[in-house]
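Encoded as structure tokens, the structure appears first; notes follow it.
Note that one protein chain of the assembly has been removed; the remaining protein chains are unaltered in position.
Labels for the chains are A and B, by order of writing; each one numbers its residues from 1.
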Amino acid sequence: MPVEIPKDKWNGQVRVVTLGATADQGGTRTSTVTVGGETTMPFMHFEGEIPHRPVIALEIKDRRPDDWSSLLLDLWSDKADDPAVWAKAAEEAGADLIQLSLSLTNADGNPTTPEAAVDAVKKVLAATGLPLLVFGPGQADVDNELLVAVAEATKGERLVLGICEDKNYRTIVATAMANDHLVIARCPMDVNLSKQLNILISDMGLPLDRVLMDPTTGALGYGIEYGFSVMERLRMAALQGDAMTQLPMIVTPGFEAWKTKESKVGVDVPESWGDWEQRAINWETITAVALLESGADILVLRHPESLKRVRAAIEDLMTAPETV
Amino acid sequence: MAEHTVKFDQASKPVKVPTGTLLSEAAEQAGISLTQPCGGQGRCGRCAVIVTEGTVRRRSTLRLSSEDVEAGYALACQSVVEGDICVTIPPQDKIERRLTSDRTVAQVKPPASYDASVHQSIRRYRLSLNPPTMDDQTDDWSRLQAALRNQSNIGAVQVSLKLLQKLGQVLRVGDWDATVILDSILWDCPDCPARLIDILPGHVADDVPLWGTAIDIGTTTVSLWLVDLLTGEVKSQVAEYNGQIARGEDVISRIIYASKDGKDTLRELVLETVNGLVETACRRAQILPESIVKTTVAGNSTMIHLLLGIPAESIRLSPFVPVVNHIPALIASEVGILINPEATVDCLPGIASYVGADISAGVLASGMSDTDKITLFLDVGTNGETVLGSSEWLVTCACSAGPAFEGAGMEHGMRATQGAIEEVWINGKTFESSYRVIGNVKPRGLCGSGLITLLAEMFLTGILDKSGKIKLDLNTPLVREGYHGPEYVIAPAEETGVGQDIVITNVDIDNLLRAKAAIYAGFTVLADSVGVPMEAIEQVLIGGSFGKYINVEKAVQIGLLPDMNWDRFQFLGNTSVKGAYLALLDHTLRTKIKSIAAKMTYIELSADNTFFDAFMSALFLPHTDITCFPSVEAAMLTKD
Partner (left out) sequence: MALSGIQIYKMLPQTNCKDCGYPTCLAFAMKLAAKQVELDLCPHVSEESKAQLAESATPPQRLITLKANGNEVKAGNEVVLFRHEKTYYNMPGLFVRIKDDLLADAIKEKVAAADTYSTNYVGIDLVLDGFAVEAVSGSSASFSAAVAAVRAASKKPVILIAQDAGVMAEGLKVLDGEAPLIFGAGAENWEAMADLATQYKAPLTVTGNTLDELADLVEKVKGKGIEDIVLAPATRSLHGELTTRVLIWRLAIKKNFRSLGYPVISVAGDAGDPAKEMVSAAQAISKYAGFVVIDSFAPDFVYPLIVLRQNIYTDPQKPIQVQPGLYEINNPKPTDPVLVTTNFSITYFSVANEIEGSGLPAWLLVADAEGMSVLTAWAAGKFDAERIAKSVKAFDVASKATNRTIVLPGHVAVLSGELEEELPDWNVRVGPREAVDIPAFMKQAMT
């Protein structure tokens, strides 16, 4: 009995966004990464185009972090003391991109200066040819101060500046516009807020093909279902033709998963949680896979083993089935 | 416990209170009535007093600047006595007591088909009794009943003790001619015998009016129409602020106040208001209140519960159930309305906790239950009730919009009275505003319509971004950082009647955005819940006394009203009192309200996330989904 395959007809497409710029394009990257362009829901190859595979970034910091799990710190060992070395190691671990997260303070506890931030970014740019995402420490005034300095010092690189939020986006968007960079628009797990921030950024004049959106996802066990559904809704809206949701989605399962107790803590936890290291990797991997299935274009991870597993899943899912 | 002396400048002698007493309580003890529109919740700042000697502990200093506190200001409802103090009550504007409608109101025409002999449940009969004799020692009451049976074909009649007490005298004074007034058709018991309301000596002439009143008890305003039941003519329309306002400006505050030993107070306050209106209306028509023999009452469920002294607590607590929706016919003396003590008091039926009799009456008055057209009926007020449907079906919901559009809770908000800015225009280059003021005087604040146009103008001239944030980088002194964050100056101090700049703050704008988003989300979710697309709505009827003033274009531009042809909008004014009036005249319409109420399907918006989603979507200018507002999109393009 021949079954008629039900195909969803979408008339929208996710924007194609290219991260990083090579020498020809005004930057210094040896390669660029392009995401987006989908005309169907995740991996539905039989009814639309998925021209660019989801990519994986590894997150590094400008100095050895104080608050990361010892599992990660032991793994990266002394590489974490130098962002350039760390970036190189991340590239070797198979990352498509590097995310450099700036710290609020230096090792002595003094505030990170714009000069130090620029220095760290330049070191990483010199160490690797991969496109780079630079995140501020997450406090509005500090983010603005550091990211403006970084943006100006790296004009033309098409860095991704993170992150713009509804309370603090104007400065970062302005500097991204002036210096040929991209931005991330982040909203707390709400379709409307995401869309509103994209509109506000677009109203400032930044072309939307230089904006990525981060709907904020939560980790497995800590609200991932909201992120999962918000992403599905955003992607459906994009495919239905809503221009303000047609941005590639970036998610940070590494950050989300590694702040959970399940990943961070190895002692005094229930026996039913099992082996710490395996659990932590599984936590990050499952968080990432669930978000991949709901439409993530860029996944930022922290552990190379998770990267390997998620990479394998992407390879498999990007294969179009021959028959159904 | 230690006692302290509190001396008020306005009180004749000091009062002694224990540690921990609120200043507002001490004031009450001293016989001083402080204005507390927010119900003593520290929200409105109206009860600010100055502590001139000693100190108090201020739990909250909301709406007071640090300079104010320095100068001794304290909120009476939020400050605790912990030592001997002297307190000065600053002169402040009392809530302006202004009649919101008066003799200038347009005449209401009775329904063309109205025929009291058919529609009116109150009937007046002239009877001529045979005087008793030694041969006929029938008692007075049997004699009257016999006359009713023989002369008016009335079988059985109920009578109260009070009427029996005066029966004998009335019959004899009238020399066995009498006029009786009966409520012949009891809506809640059609088969019950008629009820005697009054008996008057002699024969009353046909052209002497028979009086009734239609009352709408709003959370903010109480309205009353005095009606001649024989002709249907409205003789007087009066309105007054609900005396309960000082105990809380929204229904929730009132319910909580009532639950804390305030039930009787609130009942007395609203009765005072109602009886004051009765008195005013009677004075104007030069009649006695005792001649009013019937009244209908509409109002939201909380107001009706509070009027009747019924505990209202269950209204606000899950699963949100009122004690009673369909109230049996009552009599005036038990309710406490000072008209004829035997007069019928008919409280119209509500639908749910947050959709009351004001809405079932409003639906009747709006005519939406008689039309095939899919109609949206909006009551733009604090409770944001919405009804959608036609003659076939009706769905309804309520969303808490808050009092922002009534000017309450705003830095310079006020009601639509003299001195209120009712319309604003902003110059797109200089950002200077021009405005129109009610009564052509110096402005004192902004009322709802002024706020709507102001919001629209600020948005279209780019003072606000689409999320309603004031842009501080505009290079004009009219936009500035104020005490509550960014603000925009509409009128500098020298132009105003209050001696200070009239401004709108970002906090105010957030409140307005929430109010408009709640109303818009309410009707969109309602429509969606029954699968009716917005474009299928053929007419939008807007009720509430506020409805008269809305500028449709501006209301659409801020995303309060749906973007559709303006000819689909119609403003109906106070539909609640109008519905009460129709029910007062015509018992078939009273029955109809009952069936409307029974037919309305209440949709609980808090049942799932849909409302919140729609609310967040509407919390943007004009809306997150601009495709819902094509005309606004076009207007924005031309502004660029």
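Everything that follows uses one rule, which is that a contact is a pair of C-beta atoms (placed from the backbone, for glycine too) under 8 Å apart; a residue touches a chain by one contact, two chains touch by 3 or more.
Keep in mind that what you see is a predicted model, and the values were worked out from it rather than measured.
A.B. asks: Among B:Thr55, B:Asn130, B:Gln500 or B:Ser606, exactly one should touch the missing chain; which is it?
C.D. replies: Per the contact definition at the top, the residue touching the missing chain is B:Ser606.
A.B. asks: Return the single residue from A:Val16, A:Met44 or A:Leu208 that touches the missing chain.
C.D. replies: A:Met44
A.B. asks: Spell out, residue by residue, where the missing chain touches chain A.
C.D. replies: Interface with the chain not displayed, on the chain A side: 1-3, 5-6, 8, 43-46, 138-140, 165, 167, 188-190, 220-221, 223-226, 228-229, 232-233, 236, 262, 270-276, 278-279, 282-283, 285-286, 289-290, 293-294, 309, 312-313, 316-321, 323-324.
A.B. asks: At which residues does chain B meet the chain that is not included here?
C.D. replies: Residues of chain B in contact with the hidden chain: 22, 39-43, 59-62, 66, 78, 252, 256, 316-318, 393, 395, 400, 484-485, 506-507, 510, 529-532, 598-602, 606, 608-610, 612.
We adopt the following convention: only the chains that are shown with their structure count from here on.
A.B. asks: Let me have the rounded angstrom distance from the C-alpha centre of chain A over to the C-alpha centre of chain B, please.
C.D. replies: From the centre of chain A to the centre of chain B is 53 Å.
A.B. asks: List the residues on chain A that touch chain B in their complex, please.
C.D. replies: Interface residues on the chain A side: 166, 190-193, 195-196, 199-200, 203, 242.
A.B. asks: So in the complex, which bits of chain B are touching chain A?
C.D. replies: Against chain A, the touching part of chain B is residues 465-467, 613, 616-617, 619-620, 624-625.
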